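Attaching a single structure in structure tokens format; questions to follow.
All protein chains of the complex are present and in place, except for one that has been dropped.
Labels run A and B following the written order; every chain starts at residue 1.
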Amino acid sequence: MTVAVDKTKCIGCGACVVECPIEALDLIDGLAVVNPQKCNDNGKCVIVCPTNALSLPNQPDQPKQALDPEAGSKFDLKEPLPDTVKDYAQDNQKKAISAQVTPVAGGDVWSGVWVIIEYSNGKVAPVSWELLGEGRKLADSIGCGLCGVITGYQVDSVIPEAFAYGAEKVYVVDHFALKDYRTEPYAEAITSLVTKYQPEIILMGATSMGRDVFPAIATRVQTGLTADCTVLGIDPETKLLQQTRPAFGGNIMATILCRTSRPQMATVRPRVMAMPERVEGREGELIHEEISFDETTIRTKVLEFISSDAKSAFLDKAEIIVAVGLGIAAKRNMVLAEELAEVLGATIAGSRGAVEAGWLTHDQQVGQSGTTVRPKIYIAIGISGAIQHLVGMETSDFIIAINNDPEASILKVANYGIVGDLFQIVPAMTAEFKKRLQHGVAN
Amino acid sequence: MENFDVIVVGGGPAGLSAALSAAQAGMKTVVIERGDYPGTKNVMGGILYTKATDLIVPEFWKEAPLERPIIEQRIAMLSGDESILAGYRDPAWAKEPYNAHSVFRVKFDRWLAQQAEKAGVMIIPETIVENLLYKGDNVVGVRTGRAEGDLGAKVVIIAEGVNNFLAVKAGLAKPLKPESVAVTVKEVIALPKEKIEDRFCLDEGQGATIELYGDSTAGMMGVGFIYTNKESISIGVGAILQPLIRNNWTPNDLLENLKSKPYVKRLLQGGETKEYLSHLIPEGGYTQVPKLHRQGVLVVGDTAMLMNSLNREGSNLAMISGKIAGEVAAQAIKTGDVSDQAMTVYETRLRDSFVLKDLHHYRHMGKFFEENTHLLKVYPKLFSQAVKMYLTADGTPKKQRQKEIIKMAFEKRSKGGLIKDIYGAWRALL
Partner (left out) sequence: MHFVVCLKQVPDTSEVRIDPITNTLMREGVPSIINPYDAHGLEEAIRLKEKVGGKVTIVSMGPPQAKEALKKAMTFGADRAILLSDRAFGGSDSLATAYILSSAIQKIQETDPIDLVFAGKEAIDGDTAQTGPGIAQRLGFPQLTYAIKIQELTETTVTVERKTESGRQIVQAQLPALITVEKELNDLRYASLPNMMKAAAYEPEVWDVKSLSFDTKKMGLKGSPTSVSRIFAPPGRSGGEIMDGTKDPAATAATVVQKLFQQNIIMVNPLAKGGKS
């Protein structure tokens, strides 16, 4: 008898291969394969499989319940033991069990949750503060400290903000070499802090900077990194960081663990975590770290920075978004959306379909391969709501969708879904908004 | 410009078979395919006949990606919620030399393309052939839609499928007409293999087919089909395009109509649609066959309208015509004569084979059904009624029952009409 693999369910994640104590599993062509000669049916792989693709043939319906990891030791204790041995055994049993659940993180030298605060061109990326809020929760679950890391040039104004948003301790590397963002000096600064102070978790926004410098750091310190997380949590037993992110174009969510190395690193999507309360005047410990950079060894230099003022560049920060999909049928109908956006002071965006049709540019695209947005109001006009689009906007505070198909997925995520002809409804809404807002001005 | 002996336009069963046989005869051969790879654009019901395929790749069943060997073929005549069933089953068909297999065209054609590549055929995907290249009146190659896209050849084999643009441009075929083209829609519905085997009374790994007539196409000329795959069922309908347009039906309406029939519904129950495919097929038939050759050109497969719609045979005719074309091309090139005269060997050999013989045999069929549209509306109901009356046990003496049946039949169709229909059918089909 041997563990059976349901090939339709196996996603080739390899969790079973790692888990198997006797190396009876292998990953072949992206699927788990059991070596029947080695397999001893211990069922560890069955428990760990995220998709229930593995089963022991004699108990296919309830593998998880049937295999209590402690069952073996409990069974042993049912045997009558001499008194002297009994105490020893019980002692040992505790040890054995606690060894199983000993936090890999938290107990080691690696301790503390760090948030890298992104500061460039005189501005802090708001996601940094969102992460201090999230970091607080993580640090509390583990029972460790929360620290902010500020790297840049002339960053003094940022330090009190970091305390205000909840950092207990702030590490600062302030150097001219860090004036403009460049991978090499930033990676070097943060890496040297990490190796010196050994945090167990470090977080940064999944911005172009975070997604550039974090992989560089992860490679330098040889640890795991999970990009673009949307949910973070702490496993209550192991204290491991549970890093959840969309995968396969947002069609599935995957929770990823970094079991074997430290620190655990994650970048987090902007505007997914809540902004924490800012407490003016809060103080904490400040550590200035002196790092000397040799400019001659840095092989990149920034020649110029052209800041972009196009509204679409700030799509992820827009308060109100009017988004169009293929339902508007032609470029000339964009005027419907534009009029509505004009009245509301909204930013125009759209689905991948609208971008591919040439009605919008790529940086106006909302969704998996475009921008993730979280406006206060998202008005979806003629967007059916493919999953790739939904993952990019469903955390909006309030969603209004107009679609002629009552089965359209977008209606399922909308606070208000209107089934009907957008060519009639949108102009009517525009007129109604105009009337009321003008009325407001008149008052 | 690079020169080949043989250029095959189109990587379907006909084109790949042609390329394979030409390459095996030592010809430098290239296949130009418009899809991502051979098979991507190909759709068919999903039955591959063993005999014809065996001629192309001997003992293909040992390696090719096949679904199930077909051991049972059922015929169902649907009338409303009622159905009349007939069938033939032979467990010997589960073993060599087999009769037919269910296949997925995409997988199978890809495999067939690999066999061709092994034989030395070059396959160029994602490329459209725009025209033939001429030198004087002689065809000397093709022009593709790519930069520096001319290729030289001694013989061009047109295997572009039902959309016969190139054959039309070459003056060999006429543009398609709605009455000579059928549309096939097909869904692949996933089901666990145990369920499939239970529902179709099959041993492990065996397959069955059902052809559905009558209300399966809502009285329009066509046929429904159900094939068992390893872990799915293919269900589809083929119908002539013109009546569809006239009745304002979409192909999908046809399929939904079939799926809603009680007999069919039960077979599909609990399954989940994995794929939806739609494709034109030539209605084909002897009278539709275009000019099959000219100097330096041969026409094969669907482009040549080689389709026996009564027996739903298309891919085997395609493969055999391809094989013959490849051999004829090689022979002509070797003798240095690719004139129209030399190419007539292709047509002669087709006539000697079952390909044109079968089509010739059924040459009146299309016209017969076209001219007698009532057949598909009246008879399913009539037969169904007759069988029902015969089988219903209500104490009526059988002799009286037979009289009633005949009376009912004459009410639905006059005596003269019945005789005319039977004579017509006999002429068309036998």
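Note that a residue touches a chain if its C-beta (ideal position, glycine included) is under 8 Å from a C-beta of that chain, and two chains touch if they have at least 3 such contacts.
Since the structure is predicted, the reported quantities are computational estimates derived from the model, not experimental observations.
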| item | value |
| --- | --- |
| Listed residues A:A247, A:A274 or A:I287, member touching the removed chain | A:A247 |
| Among B:I123, B:V237, B:L258 or B:A386, the residue in touch with the chain that has been omitted | B:I123 |
| Contacts of chain B with the absent chain, listed as residue ranges | 2, 30, 36-37, 122-124, 126-127, 144, 146-151, 272, 274-275 |
| Interface with the unshown chain - residue positions in chain A | 8-9, 11-15, 17-18, 26-30, 48, 50-51, 53, 120-121, 123, 125, 180-184, 187, 207-209, 211-212, 214-216, 218-220, 222-228, 242, 246-261, 299-308, 313, 316, 342-345, 362, 368-369, 376-377, 387-388, 390-391, 394, 398-400, 402, 406, 411-421, 424-426, 428-429, 432-434, 436-441, 443 |
